[in-house]
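Here the complex is missing one protein chain, while the rest keep their positions.
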Amino acid sequence: MKARFAHVLAALSLAAAATGVAAQTVKVGVVLPYSGVGAEFGQQVDRGMQTYLKLNPNAFGPYKVELIKRDSKSPSGADAKTAVQELITQEKVDILAGFVYSPDAIASAPLVTEAKKPMVVMNAGTAWITNLSPMISRVSFSMWHSGYAMGEAAVKSLKAKTAVIGYTDFPPGKDSLQAFKLAFEKAGGKVIDEIPMGGPGQVPDFTPFFQRAKDKKPDVFYVFVPSGDHAVAVMKTYAALGMRQAGIKLIGPGDLTPDYKLQGMGDDAVGLITIHHYNADLDNPLNKRFVAAWKKEYGADSSPDFMGVQGYDGMAAIAHIVVTQKGKIDADGAMASLKGWKFNSPQGPIMIDPNTRDIVMNEYLSELVKSGGRLVQKNIGTINAVKDMCKELKEGKCK
Amino acid sequence: MKAAHEFARRHRLQWWEALPWLAGIAVFFVFPNYLAFSTQVVVTILFALSLDLVLGYAGIVTLGHAAFFGAGAYTVGILAQQFNWNEPLSGLAAAALVAGAIGLASGFVLLRTHGLTLLMLTLCTMALLEQAANMGAAWTGGFDGMPGLSFQKILGLFSFDVLYFRSQYLYSLALLLLAFALVRTLVYSSFGQSLTGIRENVRRMHAVGAPVRARLIVVYTVSAALAGLAGGLFAQTTGYVNLAVLGLERAAGVLIILILGGYGRLYGAIIGAIAYMVLEHLLAKAYPTTWQLGIGVTLVAVALYVPNGILGLAEHFWRKRSGKRPA
Partner (left out) sequence: MDFLSIVLGGCAAGMVLFIVSVGLSVTMGLMGFINLAHGGFAMLGGYVIVLAMKHWGLGFVAALALAFVAVAALSVVLERLLYARLYRAAELTQVLFTIGLAFVMTAAVTLVVGPETQVVPLPAWLRGQTDLGFLQYRTYSLVLIVVGVVLVIGLWLGFERTRFGARIRAAVDNRRMVSSLGVDVNRLFTVTFAVGSGLAALGGGLGAEILGLDPNYPLRYLVYFLIVVAVGGLGRVTGVFVAALLIGTLDFVLKIYFPKGGTIFIYALTLALLLWRPQGLFGRRGP
């Protein structure tokens, strides 16, 4: 009896395996800036995706996944659009993923709507991107996640009454400014100056802007600049002008403290307070495993960053789609499966909001301290399940 | 038949001049999945053609031609988004007009200078426009640009094909043909000949009493209008405009394309655009992180060994083969 049962079971599983093998390979088109000004970001996201695949080899069940990578080149949107068009028509991909720059995601939206292909955004931060198409979901963030949360935290945790805001003059900067200001003033604080600090292309000399902020003597100086070159220059200028000694706290979203550049910032950065959904020092077992795997593959000096974990989470979302859709991707079914999807990421618990298809995640308030000769992000507060407040409050273009 | 012969003779049409257009139509059938890319190539050819007018024929070296391209693109975009004026052909006319006007104004002021000074001035003009577009973000969308531009049917018959770009491609090809015919006629006219004279020997032209500056301004304006047309076409076929249309990357890119193909020869624009963009496309597919190396090496090699561009090389071989003296 048992033997016959075992035989039947074996036959059934063989059949199941055979069906699995016969299912087609799921093709994912990955559009990232592999060259040009965004190359370091593209590299982070790509590595995050690879690390997920390495740590979770069975995440896709019996189904095979093929990643087809295309360079989105400069943040003009046009190259991304051409790449997406060809991925859909020529390569016949099932899912689109990636998109570091907002213009790239924005330009591609009409294509994925027309072709009905799920698009997983892994970085582009303009709040209303998810409103552009029912096919778009986002696992990364909008500027409002960190900006709004920091506005509240600045008043409640840091006891600040006045703030000066410095921001790079382009939509993510303006978004961040708006988000922070709304929350800060709602909580009772007052923004006494808003300083646009050049564009995202070239790094300006921040000295004149920071000097102007210093002269206003606020409690906190909230700064948003693109991660990378800008962030480093901000740290250096803050230290060079002696603003901390003057009693002005520098705060901002985690874009200011890219983990893979942290050690190079030196002692100048100690005392910086940031808020973000991820930093490499987060103390949970999944993150420790993530960081260890990363360093093993890419070098002890390297480090994952918020973009790396977004690549990781994005891959997990894709795996979820593939498994629930059993290897044959139906666009509406895929989007339905993402709504309300929960996942334990190295950054903590995340969820895709069923109404907006945007991410809901924790925001961690951290202070940069020196520990054991290294710069470390020390957690001083956690805000759970933060939504994108722009769409929640229907501000501006987020209606 | 006789009339056709007369026509061809009067315009000095050669048989091989039909080839690019036949090839263009062939692409529609042979590469049906690559029409988005192909449309971009056609738009760039049009842009390069406009640059050839000033660079190849009038000898004006400019790094700021994207100013006119961008002006055209934003005109179409703003008309469509802010004023709900999205009829394609009239939008293009508006784009050409606005760009031409800017060309006239800037040409009037800038064409007193030449060489490095003129180069820098054209660059600064373009950069100023880019900054203005950024500051006017309420109208232009700034860095994020104007997404989701949609347009009415072309001639009331052909709607814009969102995914396969079929109608966009043929629309662009038709416009390129018209523009090319215009430029070719201009270049072979006496006006065009005087431009060549100005390019070759300015002093002599002055001595002969030719209105040098006036001619330069005219050709600059026409070129600007054409560039604006290309920009407007870009906005319509891509459905998206942002600051990159006014950027140095686009201006430098079209300059490289023209030099690569061979300037001052009209067809250099076509060959250069196709060669460069196809090469870049293939390299970027194969080597997403390091394709710039391949492009860079190609440009260096061409500069060292093929100084007259691809067309120059082709002419060289043609002459060698037929033993003809240079034209």
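In order of appearance the chains are A and B, and numbering begins at 1 in each one.
The criterion applied here is as follows: a contact is a pair of C-beta atoms (placed from the backbone, for glycine too) under 8 Å apart; a residue touches a chain by one contact, two chains touch by 3 or more.
Because the structure is predicted, anything quoted here is derived from the model rather than measured.
Enquirer: Can you work out which residue in A:105, A:150, A:197 or A:251 touches the chain that's missing from view?
Expert: The missing chain is touched by A:197.
Enquirer: Touching the absent chain in the whole complex: find that residue among B:82, B:113 or B:159.
Expert: B:113
Enquirer: At which residues does chain B meet the chain that is not included here?
Expert: 55, 61, 109-110, 112-113, 115-117, 119-121, 123-125, 127-128, 131-132, 134-135, 248, 252, 255-256, 259-260, 263, 289-293, 295-304, 307
Enquirer: Against the chain that's been left off, what residues of chain A make contact? List them.
Expert: Considering the whole complex, chain A reaches the absent chain at 35-37, 39-40, 42-43, 169, 195-199, 201-205, 207-209, 211-212, 215, 228-230, 232-233, 236, 239-242, 260-261, 264-266, 268.
We take it that only the chains that are shown with their structure count from here on.
Enquirer: Indicate the whole-number Å distance between the mean C-alpha point of chain A and the mean C-alpha point of chain B.
Expert: Inter-chain centre distance comes to 38 Å.
Enquirer: Name, in rising order, each residue of chain B that touches chain A in their complex.
Expert: On the chain B side, the touching residues are 32-34, 36-37, 40, 134, 137, 142-145, 147-148, 162-165, 234, 238-240, 242-245, 247, 249, 284-285, 288-292.
Enquirer: Could you pull out which chain A residues touch chain B in their complex?
Expert: For chain A paired with chain B, touching residues are 32, 34-35, 39, 43, 69-71, 73-78, 81-82, 85-86, 88-90, 102-103, 106-107, 109-111, 114-115, 126, 132, 169-171, 199-200.
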